[in-house]
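This is the structure I have questions about; it appears just below.
All protein chains but one are shown in place.
A and B are the chain letters, set down in written order, and residue numbers restart from 1 in every chain.
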Amino acid sequence: MSQQERRPETDGRDFSDAMWSVPSYLLAGMAVYGGLGWLLDRWLDMSAFFPIGIVLGVSLAGYAVYRRHGR
Amino acid sequence: MSALTVLAPPGEFGAPTPDELFTLPPIIPGVEWFTKPVLLALFSSVLVIGICWAAFASPKLVPRGMQNVVELGYMFVRDQVARPFLGKDADRWMGLLVSIFFLVLVWNLLGVVPVLQFPVASHIAFPIVLAATIYILKIYLGIKHQGGIGYFKNMMFPPGLPKPIYFLLAPIEFLSNMIIAPFTHAVRLFANMFAGHMLLAFFSMVGFWFLFEKLTPLGAPIGVIGVVMTILLTGLEMFIMYLQAFLFAMLAAMYIGSSLHADH
Partner (left out) sequence: MSVLAEVSGNVTAIGYGLAAIGPGIGVGIIFGQGVQAIARQPEAYGLIRQNMLLGFVLTEALALIGLVAPFIFQGIA
């Protein structure tokens, strides 16, 4: 056995839990930071912050999923 | 079939639009809410209750007939849905999960029953009600089992991260668990049924139009392709209907399970 002990009775649950929550995490990240960027764009009359916010939100959401389920 | 040809514009082929397929007139004129999906939803509830009643009204130790079939479905839900996600609490939630699975399965399968031919879940109101029920149950169980503050703390602040990261990640966690997850729960079922019904309607209309309405030497092969695709896609669609019912029940079990036990 490796350093990570297998627990067969909860393996399936943990794994599907992680996989099924990935899309909602990514959408939530894009909504939060893309929304902030969109508001900044409207406020400053620019068009750069919305794409930046989307990419930032996706990366942060991916990090959140990875930290929560990936270890 | 005949309903589709009436809707098509005269003279040329037009693909069926969502408005033609999903906006249905009331069955009794004047009663606006009583449309075909409502009738089918009521019918499927009665059907599910009836089937389970016939199977388990007087259960035998050695099952025969109807009890055999329904027990097969029950075992499937217990072994594939409840036990992996709920563990030792599985038996307490079997009633809810079996009802959800069978109800959604009958809703979906009505889409390929010849005369009825309408998947109830392709009107988003029906999946939303089911998903909202699970959502309320999830929050109630979470607050009951982990405490009002503890539930939100476990959800938004998973342990083991540096402080500044929490500030960035907490809104994502909150939005994803509280708003996006139930939304996708409902939309996943709705979108599959909606798209599947449109696909079947399109191909059966291609077959009907090119073989019966406007039979020409050049158009006939297209019509044959349409009929063959309709048959193949009906098979695929039945598989997807079963799969979506399974996924809906599985995600419900997953949400209930994640509220019962704080993860990690």
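We take it that a residue touches a chain if its C-beta (ideal position, glycine included) is under 8 Å from a C-beta of that chain, and two chains touch if they have at least 3 such contacts.
Remember, predicted model here, so these are calculated numbers, not experimental data.
**Student:** By the document's own contact criterion, which visible chains does the hidden chain reach in the full complex?
**Tutor:** In the entire complex, chains touched by the missing one are A.
**Student:** Just checking the interface: what residues of subunit A touch the absent partner chain?
**Tutor:** Where subunit A meets the chain not shown: residues 1-4, 6, 11, 15, 18-19, 22-23, 26-27, 30, 34, 38, 41, 47, 50-51, 54-55, 58-59, 61-62, 65-66, 69-71.
The rule is short, and it goes like this: only the chains that are shown with their structure count from here on.
**Student:** In whole angstrom, what separates the CA-based centres of subunit A and subunit B?
**Tutor:** 26
**Student:** Which stretch or stretches of subunit A touch subunit B in the complex?
**Tutor:** 9-10, 12-14, 16-17, 20-21, 23-25, 27-29, 31-32, 57, 60-61, 63-64, 67-68
**Student:** In the complex formed with subunit A, which residues of subunit B make contact?
**Tutor:** Answer in residue numbers: 84-85, 87, 158, 160-161, 165, 168-169, 171-173, 175-177, 179-181, 183-184, 250-251, 254, 257-258, 263-264.
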